[in-house]
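Of the protein chains in this complex, one is absent; all others appear in place.
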Amino acid sequence: MTSRETRKDKRAAVLPAREGIQKAVTGFLKKALERGCFEAVMMPVRAPETRSYAWLMVKNPELLDEAAPLPPVMSVQGGRALSSLTKHGAPPLSIGVVLRPCEARAAVELVKLKQIQLDDVHVITIDCPGALPLKDYVRGGENALDRFQALLEHWDEDGAIRPACERCHRFSLDISDEDRPLAPSSKNGAFPVEIHIGLLGENKEEILLIPLNPSGEETLEKLGLTPDRPLDGWAARVRALRKKKEEKRRAGHEEFKKEISGLDRFLAVFDACINCHNCQNVCPVCYCQQCHFDSPRQHLTAQRYLDRARRRGALRLPLDPLLFHLGRMSHMVLSCVSCGACEDACPVSIPVGKVFSLVADETQPHFQYTAGKSADEPLPLQSFLKSEFCEVETPSECREHQSPEVKSHA
Amino acid sequence: MTDDFEPRIIGFLCNWCSYTGADLAGVSREKIPTSFHVIRVMCSGRIDPLFVLRAYLKGADGVMAMGCHPGDCHYLKGNYNARRRFVMLEQIFKTLGLDSTRIGLWWVSASEGKKYARVTTEFSAETKKKGPNPIQKEIFI
Amino acid sequence: MPKSLKTNTDVSQGVRDFLKHLLESGKVKGVLALKKMDGSGAASYAFMTSAKELAEAEPLAPLMPANAGKILSELTLKEAFGEPVAAFLRPCELRAFTELLKRLQGSRENVLLISPTCGGVFPLKFLADGSAKEKVPAYQQAARKGKNAEGLRAACRACTDFIPCQADITVAFAGGADSDSSCRLFLETPRGEEFARGAPGTFGEEKLETRELAGLREERAAQKAALFQDIGKAIQGPSALARTFSACLGCHGCSHVCPICHCLLCVFDSKMHDSQPEGFDSELERKGGTRIPAGTLFFHIGRMTHMAVSCVQCGMCSDVCPVDIPVTEVFSLVGDSLQKVLEYVPGRDVEEPVPSGTYKEDEFAQVGEQ
Partner (left out) sequence: MSVRIGVYVCECGPNIPDKIDIDKVLEDIAPLNNVAAAKRFRLLCSNDGKKYLADEIRKEKLTHLVVAACSPREHEKTFMQVCVEAGLNPYLFQMVNIREQCAWMIPDKAEATRMAAKHIRAGISRVALHGPLSKKELTVNPDVLIIGGGISGIEAALSLASKTRKVAIIERSDSLGGRTGKLSRLLLHQGTDVSVLREKIEKIEKDENISVLTGCEVTDIRGFLGNFEVRIESSGEEAVSRSIVVGAVVVATGCELWDGYDPAVYGAGNIDDVVTAAEFEDMIAAGKILLKNGKPPRSVALIHCVGRKEKGYCSKVCCLYALKFAHHLRDSRAPAEVYEFYSDLCLPEKTDQEYFDGAVKKGVHFLRTENVRVEKRNGHIVVEHGDGAGKKKTLEVDMAVLAPALVPPPGSEKLARMLNIPLDETGFFKEAHAMLDPVAAPIEGVYIAGCASGPKNINESVVQAQAASGKILSTLVPGKTLEPEVKISVINEDLCTGCQTCLSVCFYGAISFQAHKGVSAVNEAICRGCGSCVGSCPSGAISSRHFTYRQLYEEIFEALR
């Protein structure tokens, strides 16, 4: 049975986690690797003698000793990592990959954009308590690690985590009313999440492995794990935390809206931008080989620069970054998964993430679209309904095509 | 180093001098080290330092580039460009503490079959002494 | 002794007045320099054509939001200025501009180049957290006295090329002993003299060198030696290198802000270097694991082969690195060693060809002759 048929009686296998969840989950993957559930595992691993985490694809289980399914920071967005690995064809071996929910959502978008090919990739998602701001972690020394450890244990962030995570209400699977755990769905299996790892069980020393499709059940079976634990408790906690987070998100957005309302205020947000385009380069759904806004189209002649400067007495250089940010927004915001990678990478700490995730939340609903929810939903700008958005037309035009509701793909 | 270690060496040979020299070595039945993999380019000037770097980072135990002697380049001066690029690359290796003696540039003319056999054998022997390229152990590169 | 123009105001005001004079007298039609942003201590480069806006200019603000050499190159990339303009660049930005000119990425025509003896700048993070503002007074004093101010970027603390070359007019800022009460401009070229003619202030002949400059030169040299020694140690060998760049996100911000990296699309971001699905299995077989995305060191060392010989050590790369990799330190070290071997000084002279585009038949005779 698949995730879509999951019923209330859906159960999870239990994994003891006395030495902490990182070890437990890693152990589970090592075992899966040894038992040949897949030939390689892709997950973040700490580089020896450093505090930095990088994605590794691993065949030799020993290399997973320093692995962390939930590293304290999100270094490279998992979706982007997965795409760099598979955009020119699926790798020649089966891979198990552990993704945070926001990384999984990015991956879903990239599948639709043909930037990821997942034949024989076993996606495993995990409840995510959030990550620390990259800079805090890099500069913050060891106590950052402790802060994160605390976060892992108690899930109550004390402003230590990234704003994007603080207000992230999609830190787990979507839970429907009858406690269905819903992975990013995909009929044609374009995006098979086979197991979700629940960290919000009754018992801190336990981890729930929720099989979401037959292949997931098979994996658990291979590892001698039987799904017998009901999900109610976990689901309840997820829903509760989700409510809390949704509230935070709403409040956060509202507050931020005030901060940036009015053109001047909005401009001021990007005042410090130095045009390094780090935000775009780390954004998982900015997949272009060359960003349109880096292309030579942008160059003016010396005279044009002079003329434009004369109009206002002064011309900011490099040319007003707003064009770049709004332009980029128009390209990707409908696929923005609010992962916050952009904000992490900004050398001058512009709240890029806040802006984009706010706009994402305000635009995606117009298309009844949620980025990363399902690999089957067509991208909003690749499809249309004949009768939609009449309000933007004159009534007469609108009447002309009251055709039946066919969702056609452009 | 264990004796069964056979260094994997890549040789970039210019088509006109060095590759012909290599053929001559074969015709005169010279011996060359096994695991010496020849990649033909038209001119040593085509050898982008990135080729050497890539081979090195992918774990080649040694990389040899060969071209016509200065002044004899089939394309007039390409080998002078090659020479500068190698000086540059070797200096980068030295500064970064990478073993710059694992890469190098040799002049081998079309008539120097013997030299071809000699330099490849010597280089392979030295490389064998050094053991495998340590970069092979680095995962996080 | 070089000609000089002296006014009795502090140097920042003096420079602003001079630029204002150039603009109002119509000698230049526009001025490229740092400009205050409303509110925070933030400053950004601006191309100013009105005296009102120019009043907001902060040419000597201790910040480098971008390498102005790159900006000036963008301004003049498509065509040279038809009317005279002035550009206020730091020495490293000027060197960058010169390197870009060698690559035909701009034009010097009709541009009056003004550059200070440089006291260095603060890291961008100070621009972010707004703490740059209160640091300025202490900074100016230190610079005047020929000392490294508290909190300068590593690149600046160790910069020994703080006296501009190729400038039309040099401003005595760092080491300019009395730069709080006087502003001294040195007119290095005929063009410099021509533009300065008729400007308020007293013309004379002075020498730029001061005890303070000598002191700064010493301190910086020591800092540089120390920095090179430390970074040299820190990166020696494959493991150390891998460690140094282990945190790299692959955002390639370092190359985007690098003034020497003028490519439209970095070759390491191009399809040519996308990783291919094959490629993995055998490496996995051998190593047991491989990094995703692949090619971190390939990018950084590869980029070195492209630009390090022209590296002007401006420090932008470290400044934008979200994970604080000492990019500038590494590239300066490598650049410095390359420049020694190839007897090349980036930014010294537009006529000096870039080493990668030239050769001498009788050089490096030992190479290839083993």
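Think of it as A, B and C in the order they're written, each chain with its own count starting at 1.
Here is the rule we go by: a contact is a pair of C-beta atoms (placed from the backbone, for glycine too) under 8 Å apart; a residue touches a chain by one contact, two chains touch by 3 or more.
Since this is a predicted model, take the numbers as computed values, not measurements.
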{"item": "Omitted-chain contact residue, chosen from C:M307, C:I325, C:L342 or C:V367", "value": "C:M307"}
{"item": "For chain B, residues in touch with the removed chain", "value": "8, 10, 15, 19-20, 22-23, 25-27, 29-32, 34-43, 45-51, 54-55, 58-60, 71, 74-78, 81-82, 85, 117"}
{"item": "Residues belonging to chain C that touch the chain removed from view", "value": "78, 103-105, 262-265, 267, 270, 272, 278-279, 282, 306-307, 353-354, 356-358"}
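In the analysis below, only the chains that are shown with their structure count from here on.
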{"item": "Other chains in touch with both chain A and chain C", "value": "B"}
{"item": "Pair exhibiting more inter-chain C-beta contacts, B-C or A-B", "value": "B-C"}
{"item": "Label of the chain whose CA centroid is most distant from the centroid of chain A", "value": "B"}
{"item": "Interchain centroid distance [CA atoms averaged], chain A/chain B, Å", "value": "45"}
{"item": "Numbers and ranges of chain B residues touching at least 2 other chains", "value": "139-140"}
{"item": "Shared-contact residues (touching 2 or more other chains) in chain A", "value": "47-48, 54, 56, 63"}
{"item": "Residue numbers on chain C that touch chain B, as the complex places them", "value": "232, 235-243, 245-246, 283, 286-291, 295-298, 301-302, 304-305, 308-309, 330, 333-334, 337-338, 341-342, 355-356, 358-359, 361, 363-364, 367-370"}
{"item": "Chain B-facing residues of chain A, complex", "value": "47-48, 54, 56, 63"}
{"item": "Complex contacts: residues of chain B adjacent to chain C", "value": "49-50, 53-54, 57-59, 67, 69-71, 77, 79-81, 83-89, 91-92, 94-98, 104-107, 119, 122, 134-141"}
